[in-house]
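A single protein chain has been omitted from the complex, and every remaining protein chain is retained in its original position.
Chain nomenclature is as follows: A, B, C and D, assigned in order of appearance, with residue numbering initiated at 1 for each chain independently.
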Amino acid sequence: MAKSKKKKSGRIAIVVSRFNEEVTGGLLKGAVEVLQENKYSEKDYDVVHCPGAFEIPLAAKHLCQSGKYCGVVCLGAVIKGETAHFEFISYAVTHGLLQLNLEYGIPVSFGVLTCYNDEQAVKRSSADAHNKGREAASAVIDMISLIKTI
Amino acid sequence: MAKSKKKKSGRIAIVVSRFNEEVTGGLLKGAVEVLQENKYSEKDYDVVHCPGAFEIPLAAKHLCQSGKYCGVVCLGAVIKGETAHFEFISYAVTHGLLQLNLEYGIPVSFGVLTCYNDEQAVKRSSADAHNKGREAASAVIDMISLIKTI
Amino acid sequence: MAKSKKKKSGRIAIVVSRFNEEVTGGLLKGAVEVLQENKYSEKDYDVVHCPGAFEIPLAAKHLCQSGKYCGVVCLGAVIKGETAHFEFISYAVTHGLLQLNLEYGIPVSFGVLTCYNDEQAVKRSSADAHNKGREAASAVIDMISLIKTI
Amino acid sequence: MAKSKKKKSGRIAIVVSRFNEEVTGGLLKGAVEVLQENKYSEKDYDVVHCPGAFEIPLAAKHLCQSGKYCGVVCLGAVIKGETAHFEFISYAVTHGLLQLNLEYGIPVSFGVLTCYNDEQAVKRSSADAHNKGREAASAVIDMISLIKTI
Partner (left out) sequence: MAKSKKKKSGRIAIVVSRFNEEVTGGLLKGAVEVLQENKYSEKDYDVVHCPGAFEIPLAAKHLCQSGKYCGVVCLGAVIKGETAHFEFISYAVTHGLLQLNLEYGIPVSFGVLTCYNDEQAVKRSSADAHNKGREAASAVIDMISLIKTI
């Protein structure tokens, strides 16, 4: 868990997908907690909601392109169902977010759960140290600091 | 299901592949329903048909490039057969549509079924809440709205 | 099977790989049949031969780049052997042909078999409706027409 | 193990992720040893720390872009857990580092463990010839030399 009190460094955006909303809501809570622990107040970050994980890269791209943010926290949940949808959507969001990192040079974190079942997703979005939204927010904050030193 | 009555925002294109036509026809019906529920009349959207799922990215690219549309709903059905064709075609259409989102900055949705058998495809293209064409159209409409706010 | 008598629209190239030549020869026959059924005479298309499936994207790229063709039919056969060669070559040709579609904006079809055994490859290259060379040629012809309408 | 005493050739950067820190610490030790064996002193290389493997490509990109380094050693550890996170993160860091090699033309090595369990990771980060951090540092040094000859 990110406990360091880093200096604020520009605004942060959070993209969160609505699909599996209870899970992604938990991730969002975790991410916001970390921002607040790091002295980001509500006016220091924006939250945008998109339909599903496949839409996260497009939303994140517009956030990157806007020039208003120095980092984008991406939160979503892809859960294995009966079909192969899981594998391809997970691939798309992974590849898309990677590309945005390399294209825009700002941290676009991967707080997207890729779980084999609901239990795994619940566990990783609960209000505790396992919350992957916390991890994703923390990664963005750390990378913002790191990039300034390079 | 998309029930919100969003304001119309430019024209929408739908690409639908003919392979597994009964299934993709069901997806198309679902997508059109959602557009109509959201006050898109017949002159507000165009439907183009392409042969199979591998051709969807090229068709969608031309639709993006035309500048006439603010979103493209992509509908197709890839079903596991005896060979590995399923995996590679599914990969190609996933990657292609992702790239179009990132290149053109408009929503190009992934309403492409990637199913292990026919039953799964039928279920996801039927006239009910499971219809993935509805979901894909809904995603495009939501993303058009979202992008305007960023 | 493509039975429609579409108007000729520029020249077409066919790339066919030599590896598994009996199979790819069958695909070529099927593709040529479809071109002829659609009133393409021998001077309306060119056939080039490359060594294996990995070389198809490079050959197709040069055909696209030449500006002489409005579509490229790609034919090959990758068959699972003892190693993982199958998976990686199949990936490469799939990704490469997708990229050419998106880069040049002309149809570059995927008539490449990705089979688990020889029987599957023979079946899909025989002189009947299952012939995937027919399907690939047909896809190119259909897409040439479609693109003109967008 | 790299035992050759190559001539120093510009500065080297090391990126190491903190996730699975005991393992990545071992990789770092191995990499630094190789640099020192090759007559790089402490002022000849910089070490930067990033949160997890997904962040390595972004950190490496900034190091490449800075123009201060002629090679980047990338160290991380992805270990299979309960979900599919392993597969997608491993893919992202692999693809990202490959892209940096091709974009910047300097060696960006892949010292990222992709293990099925902790034991495998421990074994490959121990202070012996199996240490993959040694291998990654060695690869960068070798490639710096090689590139000069082309």
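Basically, a contact is a pair of C-beta atoms (placed from the backbone, for glycine too) under 8 Å apart; a residue touches a chain by one contact, two chains touch by 3 or more.
Note that the structure is predicted; figures quoted are calculated from it, not measured.
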Message: Under the definition given at the start, what are the shown partners of the omitted chain?
response: C, D
Given C:63, C:78 or C:150, the one touching the chain that is not displayed: C:63
Field: Contact with the hidden chain (one of C:39, C:85 or C:130)
entry: C:85
Statement: Missing-chain contacts on subunit D, rising order, are 80, 86-87, 90-91, 94-95, 97-98, 101-102, 105, 107, 109-110, 113-116, 120, 124, 135, 138-139, 142-143, 146-147, 149-150
Message: Touching the absent chain: which residues on subunit C qualify?
response: 48-52, 54-55, 57-59, 61-63, 65-66, 82-85, 87-89, 91-92, 95-96, 99-100, 103
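Just so we're on the same page, only the chains that are shown with their structure count from here on.
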- prompt: If you list every residue number at the subunit A and subunit B contact, are more than half found on both copies (same) or fewer than half (different)?
  reply: different
Message: What's the distance between the Cα centroids of subunit B and subunit D, rounded to whole Å?
response: 41
Statement: Residues of subunit C that touch at least two other chains are none
Message: If every chain is a node and each touching pair gets an edge, what shape is that graph: line, ring, star, complete or other?
response: line
- prompt: Can you name every pair of chains that touch?
  reply: A-B, A-D, B-C
